[in-house]
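A protein chain is absent from this complex, but the other protein chains hold their places.
== chain A ==
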Amino acid sequence: MNTAYNFAFFDEGSKREIRRATLKAIAIPGYQVPFASREMPIGRGWGTGGLQLTLSLIGRNDVLKVIDQGSDESVNAVNIKKLVCDTTGVETTEHTEEATLIQSRHRIPEVPLRKGQILVLQVPLPEPLRYYEPSESQTKKLHAEKEYSGAWLMLFEQIMKYGSMTTGADHPVLVNGRYVMAPSPIPRYDNPKMQQNDALILLGAGREKKVYAVPPYTKVVSLDFDDYHFQPESFEGKHCRLCGSTGVFLDELVDEAANKTVYQCNDTSYCLEKLNEVEKVGVN
């Protein structure tokens, strides 16, 4: 552990300011709370929002897990883990079950989150109405007046153009019947996991200087139409080529040598756990 820095990199005042914004965010589910995004030793747009939340919340007894697009071992995840560990000395894990604090980029882990855990999501664009209305002062007004026709209009446009809703990720959700929220670019597959979740979900956008939250046991509904229902990605009839799992979010890979399309768990730690279970059975 590097003692040249204060615990968790930030000075106590900074951490307190971020926690104060976080508390407000939890008190108003889905509402984007502005906060003074700090300069970080990594560039804005590389997870600084999530990292600031993590650093402001982490304590000596926390167990940290960091994932990037489902992977515990990608460069981004490893570097964020290194920075946090270097300045706090906390333990890290790859097992979702063991972690108390999970920072994630664009995925909610396959293993259901449990009570007491905190999931921190990194957000590039926190404003769900941005494409519809470029002005921040206008979108603030729209949120204040609960005027969300723009969010539905964007989905309507997709149906007109392509025949179905085509949001690959970041499908907007209505939180607690009040605020429409960008769930960060998690796949549609993960949207239903937010509904009545046991854990606290925090979302941080460093570049856009916003924090928002989905507290435990909050109603989270993906936007849709009466005749075009929200549908998560379907992986029917497909399974992971490594662990054989079904009913999980799968990556599609093309094996060029064999000219075949194969599927593999996107959540690497989940896949590894499944594989280890199988091996144990083999040993016995």
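Please note the rule applied: a contact is a pair of C-beta atoms (placed from the backbone, for glycine too) under 8 Å apart; a residue touches a chain by one contact, two chains touch by 3 or more; residues count from 1.
As a convention for this text, contacts and distances are computed from a predicted model.
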| item | value |
| --- | --- |
| Identity of the absent chain, which is to be given by its UniProt protein name, from "Chemotaxis protein CheA", "Phosphonate C-P lyase system protein PhnK", "NADH-quinone oxidoreductase subunit E" or "Peptide ABC transporter permease" | "Phosphonate C-P lyase system protein PhnK" |
| From A:227, A:256 or A:279, residue that would touch the chain that is not displayed | A:227 |
| Chain not shown: contacting residue from A:17, A:147 or A:251 | A:147 |
| Interface with the undisplayed chain - residues on chain A | 132, 141, 144-147, 149-150, 152-153, 156-157, 159-161, 224-228 |
